[in-house]
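Data block below; observations after.
For this view, one protein chain was removed and the others were kept in their places.
Showing chain A:
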Amino acid sequence: MENSVAYEKATELRLGLPGIDEPAVLSSVKNNKRPLHDEKSGENGKSAQNETAPPSKAQIVGWPPVQSYRKNNFQQAKKSESECGGIYVKVSMDGAPYLRKIDLKVYKGYPELLQVLENMFKFTIGEYSEREGYKGSDYEPTYEDKDGDWMLVGDVPWEMFITSCKRLRIMKGSEARGLSCSGV
């Protein structure tokens, strides 16, 4: 029966090498601890972006066993191998009483950036699509570009984004809706 096949597939343990046959059930390129209902939106968001190609093989959660503390700190160190001077932008979120600052140079693409924002402000971002922006959440990440316009995060290629972004704002509610409809 189709049901039981699908069911068996879902509960099948992956013990083979990752990246061969099918992607591992537990595959994730991220090293965060988000609850599952966000995993889907994150992965869809990733494939909808048009900046970097996906990694050539699926990564396994927690392997190799490098402490997340070490991974986070090492990323920061690596950034200055190429260039000195990061791209620091302020981040605000509607309703939060404080601002944060992040260095856009540290991140490799939108999925990482969005994940960091989610962790920082403890909220969830919806699923991204070019047509409809972020669905499934009250929050939308936006940024002010060099021309002073407010844009939806994710609409332009990553490299263009980090050079034109002046600051980030996580909008809440109806204001956010208006912005997403005017996407390119």
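Keep in mind that, in the parts below, a residue touches a chain if its C-beta (ideal position, glycine included) is under 8 Å from a C-beta of that chain, and two chains touch if they have at least 3 such contacts; residues count from 1.
Methods note: contacts and distances are computed from a predicted model.
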Suppose you had to identify the omitted chain by its UniProt name; would it be "F-box domain-containing protein", "Eukaryotic translation elongation factor 1 epsilon-1", "Telomere length regulation protein conserved domain-containing protein" or "Small ribosomal subunit protein uS9m"? "F-box domain-containing protein"
Touching the unshown chain, chain A contributes residues 11, 13-15, 17-18, 26, 31-36, 55-57, 59-71, 73-74, 76-78, 80-81, 98, 101
